[in-house]
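What follows is one structure encoded as structure tokens, with my remarks underneath.
Removed from the display is one protein chain of the complex; every other protein chain stays in position.
Chain naming follows the written order as A, B, C and D, and within any one chain the residues start at number 1.
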Amino acid sequence: MAKIRLRPIKATTKPRDDRDDYFYDQPGSLPGTLSIEADATPPVILLFDYNQTALTCQELATPEECFPYLDTDSVSWVDVQGLGSENILQRLGQVFKLHPLVLEDIVNVPQRPKVEEYEDQLVIIARMVIPKESGVGFYSEQVSFVLGEHYLLTVQEEPEHDCFEQVRMRIRHNKGVLRKQKADYLAYTLIDAIIDGFFPVLEAYGEYIEDLEEEVITNPTRQTLQKIYRVRRELLTLRRAIWPQRDAINSLIRDGNELITDHVHIYLRDCYDHAVQVLDMVETYRELTSGLMDVYLSAVSNRMNEIMKLLTVISSIFIPLTFIAGVYGMNFNTEKSPWNMPELNWYWGYPLCLAGMAAIAFGLIYFFWRRGWFENFSTIQDEETEANIHKSAIATPRSKRRRS
Amino acid sequence: MAKIRLRPIKATTKPRDDRDDYFYDQPGSLPGTLSIEADATPPVILLFDYNQTALTCQELATPEECFPYLDTDSVSWVDVQGLGSENILQRLGQVFKLHPLVLEDIVNVPQRPKVEEYEDQLVIIARMVIPKESGVGFYSEQVSFVLGEHYLLTVQEEPEHDCFEQVRMRIRHNKGVLRKQKADYLAYTLIDAIIDGFFPVLEAYGEYIEDLEEEVITNPTRQTLQKIYRVRRELLTLRRAIWPQRDAINSLIRDGNELITDHVHIYLRDCYDHAVQVLDMVETYRELTSGLMDVYLSAVSNRMNEIMKLLTVISSIFIPLTFIAGVYGMNFNTEKSPWNMPELNWYWGYPLCLAGMAAIAFGLIYFFWRRGWFENFSTIQDEETEANIHKSAIATPRSKRRRS
Amino acid sequence: MAKIRLRPIKATTKPRDDRDDYFYDQPGSLPGTLSIEADATPPVILLFDYNQTALTCQELATPEECFPYLDTDSVSWVDVQGLGSENILQRLGQVFKLHPLVLEDIVNVPQRPKVEEYEDQLVIIARMVIPKESGVGFYSEQVSFVLGEHYLLTVQEEPEHDCFEQVRMRIRHNKGVLRKQKADYLAYTLIDAIIDGFFPVLEAYGEYIEDLEEEVITNPTRQTLQKIYRVRRELLTLRRAIWPQRDAINSLIRDGNELITDHVHIYLRDCYDHAVQVLDMVETYRELTSGLMDVYLSAVSNRMNEIMKLLTVISSIFIPLTFIAGVYGMNFNTEKSPWNMPELNWYWGYPLCLAGMAAIAFGLIYFFWRRGWFENFSTIQDEETEANIHKSAIATPRSKRRRS
Amino acid sequence: MAKIRLRPIKATTKPRDDRDDYFYDQPGSLPGTLSIEADATPPVILLFDYNQTALTCQELATPEECFPYLDTDSVSWVDVQGLGSENILQRLGQVFKLHPLVLEDIVNVPQRPKVEEYEDQLVIIARMVIPKESGVGFYSEQVSFVLGEHYLLTVQEEPEHDCFEQVRMRIRHNKGVLRKQKADYLAYTLIDAIIDGFFPVLEAYGEYIEDLEEEVITNPTRQTLQKIYRVRRELLTLRRAIWPQRDAINSLIRDGNELITDHVHIYLRDCYDHAVQVLDMVETYRELTSGLMDVYLSAVSNRMNEIMKLLTVISSIFIPLTFIAGVYGMNFNTEKSPWNMPELNWYWGYPLCLAGMAAIAFGLIYFFWRRGWFENFSTIQDEETEANIHKSAIATPRSKRRRS
Partner (left out) sequence: MAKIRLRPIKATTKPRDDRDDYFYDQPGSLPGTLSIEADATPPVILLFDYNQTALTCQELATPEECFPYLDTDSVSWVDVQGLGSENILQRLGQVFKLHPLVLEDIVNVPQRPKVEEYEDQLVIIARMVIPKESGVGFYSEQVSFVLGEHYLLTVQEEPEHDCFEQVRMRIRHNKGVLRKQKADYLAYTLIDAIIDGFFPVLEAYGEYIEDLEEEVITNPTRQTLQKIYRVRRELLTLRRAIWPQRDAINSLIRDGNELITDHVHIYLRDCYDHAVQVLDMVETYRELTSGLMDVYLSAVSNRMNEIMKLLTVISSIFIPLTFIAGVYGMNFNTEKSPWNMPELNWYWGYPLCLAGMAAIAFGLIYFFWRRGWFENFSTIQDEETEANIHKSAIATPRSKRRRS
């Protein structure tokens, strides 16, 4: 497997908005108040109006230009990108006759994904994730859907990224059945694209976790810990994005709505299955990272054990020897008494002393060797080598598979 | 991001009431007994009586002064602040014909948030949080609502803080639709203000947790641990406040009540979404802090590893050398035998000995260097610097965004 | 806050019965078998027979003396205290026409709290806790209720403690509405007294946990660990007592029963709220203690870090110095060669040597000081002092409040 | 409390069958295939046929001998013990007209406890535990019930142990109401005996956990850890046995079945309560053991702390002293310079040196004493003694109580 390029971990902390998030009004302020950020991008309004045979596709200058398209039989997809102008958004609300709370939910991002029914509209708040260009991580953005009988209004936070390009292509090139269907099918198609957009993000995490597994086992450092923690935090964010989304889709299926035809129900069921799969994967990855944390802690303890072993081996061998050397460094007066350190005057005194020291040293080394204290040093080396071989061995089929 | 000013952690322990809380009567005492604290603030009674065109707004001296307003078609909001006088509260109970248990719930704070239906009244017990002026932390206060057909009675624990100021402004200046609506809409507005009041508190925690993350990684101390523990404890308190509140709002929506019009139902649904969002954030923060605790433990272990490494490096290098010095400090009599420490009399004895020691020392240093024991000392430094740079880099857009 | 007097921790382990508990028959034995403990207290039978105007209040010698009171319109409360005589209990069963299984549940304590309906009786098994006189901890006792139309039979395990004294007072002095109500209201009053009896026990735990928090942070010892573990165990016991009780009250409210009037339903709802509050507190305390365990573990690790730092500082400073001293203690013969330890004969040899040692020592000390290894020693001291000041500062309002 | 005799821990690992259990067929094999183990005991068939007045009680040679008893009005209890002969079991199936899947469930042990309804039979699979003769631990065995209108077929895995002896006694001696009742009451009685059979097993675990608590605190060893782990594993097994059993009994009560009379329903409710109690105890014990694991880990850390303290105290005291001794062991030539170690020639040189060393040593000891490093050594001793006294003090009433 080609080593996945990791962006330096700092950039991974980017999706901050999703952490301390959820938009909130000033407590007690008017419901329906729109809060526009000063630096928000002014909205771009794209219109796709199509039926099986005809297609209009243009950028609109004002929301009011939608009017002629809304009540025709053809499907009108009005895609608003960017939340930068209160004036335009308010006018948009009037064109589509949006309830003030709906407009608030659309504009005051982030909101929790949900489905809400209004008289002749179905409002869906969804959260879209777009993988970072390099490495793991993702940008996330709210997409709001307002589904009417003949139109679909979608509002995105920013015009930069989305995962609808494929859908636009299918409309333009009239691929598949999309142009033959109603607005509800278009809504399904877009929601499906959003859900499917979680998979590449998760796959990157999956590979990253595998790399972490290897790192934890072969070479755990302080950065490893931070990486694990950050993956956990980002998975938490992902879970918070997909969980309510799954519930929203489920309530769409279960509660029914006249704007959603039976025909589309079957597709939504498929979409729901995918959302459940995403959640499954997120949960699995979370369990894996929490297991990794345990492994990390154990690895640190093991490393400590080895440090201590080294210290103990060296101390245990040399401290007694130093003591012996100390004894024969004492200055007892050998002349005053035959009992005072007669060894010093022996012919073989020094060699015997050294031999004794060597015997003690080798005895201790043998003792430690028997208890297996020296094993780790060699085995670790082997293990790593083996692991690498194995890694590359099974990597081939998989990367081939995914990229095919 | 401007470094958030933390009040010294001691003050954070303030919301004690919420920890060992819930009011309880003397076991076996009369239901309906009011327990007034000796030092409680005497109640202030504020009346807002309004319809679309007219507005009366005054402070009442006695509860009985409410009478003329209660049964008129205009909406009367009686806001009682402070629980300091049993006499006044009892009379209030009579004016509003409160069930003794309701009066007890209102007065004997804290109670668990809940909704209860009585004959022609709807009683809602809610918990309001107000962020501390500086740093993280919050004050919390019970607000009791009694909703009748034409009136809304609210009772707060203390007159000092509340998060209703915006609402009063809207009544006074007739902003939005509030003055056109009934008492149920006013109740919704106030509950919504209470729920929205959790967000700034949580945002402060969010930022504080980020600071803790940085602290845990770059410089974990004993205080860090206490801070994490205290954040966990306060999040627990917050969760206990918002959880039953969410359930209460949900039961309001689900069970219906003739005092709540359909029109207001839609707004309550929005309010419920916000309560769910608050709970989501609390749970996320709790998971983050529990992850932080793990990281802290690992960081402490890592630090221990480094201390041990230092000890081991120094011991491993000097203990063998000291042993050698000890050997040549022995007093074997070189005159008695040519085998007794002949090195002492060699011409190059001392330089050779020093050279040997140096060789051993460098050999060990090389050994440790190869095993990567010296890496941490330098990398940590770099890492911190980098982290800071990154921090300030992404801080700007965010703080701008939030404050806009 | 006045330092709470802790009974020595041994006594805290007392409520053993509740740990390995639940009564069980010899497997396969007759249902309805009563097992009386040899040393159980013989029962005392107290009768309160009252209506709004009259009151009989006496101790009965035999169960049969109840007969004249049972079918009158006045409310008869027969309170049996002690389970010591099979004969009396069997006769009691006959007097009240108890199903054999009911009698078994009453006598073979402890049973799980529950509600059971029989033809014209409602049987409630409850668990009462009574705080220890000093310190934390509690005694617990089963109270069985048999509610008939005109009578209420309660059976307690032991005559010593109960939390009904207030209720008896209210009957005797005709306080409140109790004497005006039926037997169902009496049952509610007693159950409410039981539930409210959990609060003082929990409050003691709340204060004890606060003390433990302080202990864990400032001075964790082995006893601290045991205390935390024991609090956890006792909270587990409390939870097991209150959980089924809450469910039992809930089923009373939900399922309805003709013996419980609508009027009393409202009161039971209040009682249910209190049970939920108790459970809330127990769960919160359990989470706090489990957090404390983490903090304890970290504190132990931190302490280890400091011990190791001390060892490392002392070893790192003195081991190199000792090595130098060792070098100059070597006996190389300076007369054989000018290269053999010429320093020994220098004029400034010894002072230079000492100066070098001092330089090394201060260099190392500076190194450790730069890395912050000496900080902890001073800060800890400060921190404790501060904590104490803070503690006493906020203690006053609270203790005043609770005791008011 | 008499010290509970623990079988050596190895025997505790015995109930292996329950760990890697659940019987499974060869995948894809015929449903209804019976797999008889080669060494299974051949079945013993016991017949009890009784009504209020008459009793037949005999061992049958063949299943077919049951025929005359099955359709009479008297209750026939056919108790088959042992699963050793496919032929006999197949014939048994024919005699009782068992569905092939039922026979498979009966024979292919272990199965998950459950209740299944067939046309005119009710099949109950239960799991019986029998305490080991000595110490903690249990044997477990499947008991299958087939309840017909006038008969009850029970099949046990092995003839050795069961907990039905009391029931047989009651039938033989016509004690209680058993002989007056139908087969459904007999089924209840046996199920009740099975559930009650869990209590003595759990009580043994309760006492064992208490012993472990003491062991963990006073003298944690590696075996302690294994014991905790094994208790956890066995409690897991117990939970898996009782959990589905509780659900099965509950479904019996809830779903009703014409074979179970209303009269017996009340008894089953009692039985269900007992199952819930068993589960409660198992869960409590599991939480206790998981708490014990934490305490064990802390105890190990504490012990490490004390080891390190000892090392640090000894090192900190002697290393500096050794350094000083080393200094005065240096061989600087005092004759070459008055600055070279003049102390060696002082009159009070040696005593002053010793005094200085003593001063340093006592200074350090005082330093350590002030920081409380010596406290543990003495307190631990006391603590243990106290704990033992306490232990025996409260043991008496309890053991008396249980055995009474």
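Note that in this section a residue touches a chain if its C-beta (ideal position, glycine included) is under 8 Å from a C-beta of that chain, and two chains touch if they have at least 3 such contacts.
Bear in mind that the values here come from a model prediction, so they are computed numbers and not experimental data.
Q: By the document's own contact criterion, which visible chains does the hidden chain reach in the full complex?
A: Computed over the complete complex, the missing chain touches A, D.
Q: From the listed residues A:T41, A:S251 or A:S315, report the one that touches the chain absent from this view.
A: Residue touching the chain left out of view: A:S315.
Q: If you put the missing chain back, which residues of chain D would it touch?
A: 8, 10, 13-14, 16-17, 19-22, 24-32, 35, 37-39, 99, 101, 105, 111-112, 114, 116, 219, 221-223, 225-226, 229, 232-233, 236, 240, 293, 296-297, 300-301, 303-304, 307-308, 310-311, 314-315, 318-319, 321-322, 325-326, 328-331, 334, 341, 343-351, 353-354
Q: So that we can see where the missing chain sits, which residues of chain A does it touch?
A: 163-167, 170, 175-176, 189, 192-194, 196-197, 199-200, 202-203, 206-207, 210, 213, 217, 266-267, 269-270, 273-274, 276-278, 280-281, 284, 287-288, 291-292, 294-295, 297-299, 301-302, 304-305, 308-309, 311-312, 315-316, 319-320, 322-323, 326-327, 329-333, 336-337, 339-341, 376, 380, 383, 386-387, 390, 394, 397-398, 400-401, 404
We adopt the following convention: only the chains that are shown with their structure count from here on.
Q: For chain A and chain C, what is the smallest step count along a path of chains that touch one another?
A: 2
Q: So what's the Cα centroid distance for chain A and chain B, whole Å?
A: For chain A versus chain B, the centre distance works out to 26 Å.
Q: Taking each chain's centre as the mean of its CA atoms, how far is chain B from chain D in angstrom?
A: Computed value for the inter-centroid distance: 41 Å.
Q: Got the chain D residues that touch at least 2 other chains?
A: Chain D, residues with two or more chain partners: 329.
Q: Which two-chain combinations touch?
A: A-B, B-C, C-D
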